Each structure stands twice: as C-alpha cells, then as structure tokens.
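One structure is given here, and the rest of the page talks about it.
A single protein chain has been removed from this complex, and every other one stays in its place.
Take a look at chain A:
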Amino acid sequence: MLTIRQAHAKRVKQRSITIAVISTIAAIALVYFLVPLAPGWPAVKKSFFNAEIFIKTFPTLLDAFMLDVMIFLWCAPLIAILGLIIALCRDVRSPALYPLRLFGAIYTDVLRGIPVVLIVYLIGFGVPGLGLSRPWNSPYIWGSLALILTYSAYVAEIFRSGIESVHSSQRAAAESLGLSPSDTMRFVVLPQAIRRVVPANMNMFIALQKDVALLSFIGPVEVLRQAGVYKSLYANFTPYVAAAVIFLIITIPATRFADHLMSKQQRERS
C-alpha cells in the first residue's frame, strides 16, 4: 500500500510525464506539417532527402567512414601520449628544465591558436611539397600529423588541469615519505589526474573523430570526400546527409557516455 504522500508523489510524476509526452508530440507535429508548407520544400526534399540515393550510397559511404575510423585509431593514442608529455613539460619545476616549460607553453599556445583546417593545409600540402619520395609524401602521414599536433595541444591542457586539480597535500604526503618527484608524479599525482579528466578527454576525442573529415581536403578518400564524389555524380546533396547520419551514429552515443561519466564524477566529488 502506498502512503498518502507516496501516492501524491506518484500522481505528480505521472502528470509531468504525460505533459512532456504531449508537448513533444505537438512540437514534432508542428514541424512535420509546417515545414512542407515552405515554398522551397519540394526542391529541398528532392536534393537533400532523396531516399533512393540515400540507400544507394550509404554502404559505400560507410566503407569510406572506416578510413576515418582507422585514421582516428592511429591518431588517438599518439595524441594521448604526446599530450601527456607536453603536460608534464609544463609542470617541471627545476630551473634547469625551464626550456621544457617554455616549449610546452609555446606549443600549446600556438597550436591552439590556429584553426585545425589551416594546420591540415599547411602541413598536409607543405611538407609533401618538399619533394619527399614515397611513402613519405603520403597525405595520410602529414594529415595525421596535423591532427596529432593540434589535438595534443588541447589534450595537454586538459591533462595539465587534471594535474593541477590534485591537491598539493597529496604531493606533500608523497614527498614526506621520501618519494622522488618523478615517482610522486607517476604513482600519486597522475593516476588521480588522468581519472579526473577522462570525460573532458572523451569530448576531445569525439571532436577529433569529426575533424578527421578535414583530411578530405588534402587527398584521402574518406567519408566526406566520398560523399562529395557522389554529390557530383548524382547532382544531389543526399550523400552529405547520409555522411552526417553516419557520424551521428558514433558521436551521439559517445557524447552521451561522456556526459554520463562527467555527471557521475561530479556526484562522487560532492
């Protein structure tokens, strides 16, 4: 049996669910009926939401997307490692190693200050322009390098914020036991820091998965470029919509998961 209070709480909850459902349906219906009334809608529907072309191009686009995934998979670990190294450079305290600190600061400032697409162009066209022989003129290598350099700068800043978030009393405790500064970093600070910034880094890597498409500008036939090829072939934009759908299949669950981790951590800390 429910108490009076529980019964009341249950009624209130049911009511708010009902209201939410009704208003959502109303909003969708509004869009569904109003948008087709726009004068340009038939043309837009034909060139962006053409079911036939969607079905025809989707499998090949999915194949092309595997190349995006591959590029992501070899870039991601390198970004994590380089990002960590740069973050550690920025944390060194000994005056003899000041040049490392300076290098870390310049690296993160410069690479975060230039649009990714510009770096992709500069490195992706610039370096092979030196006349290197195969395989060193491959756009895969230099395009990936551009992504690795840019993203490691962002990831380094995330790691650094994690390192700084570990309270100084933890370092003091470790050092008072006679641990060396490097052991203190490795066994005490980093494990806590890395754990704290997992959600922030996940968001960074989701952004990376999207930005892999920028390599289409310098050659590799990944999903965006493949969609462009189809667009020209069929004189229709639906392949771009299909490509967007493919990205969403990956990025929405990943974003949700990162948000979930983030709020879980926030709850744990409070």
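Structural remarks
In the analysis below, a contact is a pair of C-beta atoms (placed from the backbone, for glycine too) under 8 Å apart; a residue touches a chain by one contact, two chains touch by 3 or more; residues count from 1.
Basically, contacts and distances are computed from a predicted model.
Its record in UniProt calls the unshown chain "Peptide ABC transporter ATP-binding protein", which is the match among "Ferredoxin", "3-(3-hydroxy-phenyl)propionate hydroxylase", "Peptide ABC transporter ATP-binding protein" or "Cytochrome bc1 complex cytochrome b subunit".
Annotation: of A:133, A:169 or A:232, A:169 touches the absent chain (contact as defined above).
Across the entire complex, the residue among A:62, A:100, A:145 or A:179 in touch with the chain not shown is A:179.
For chain A, the residues touching the absent chain in the complete assembly are 169-170, 172-180, 183, 187-188, 191-192, 195.
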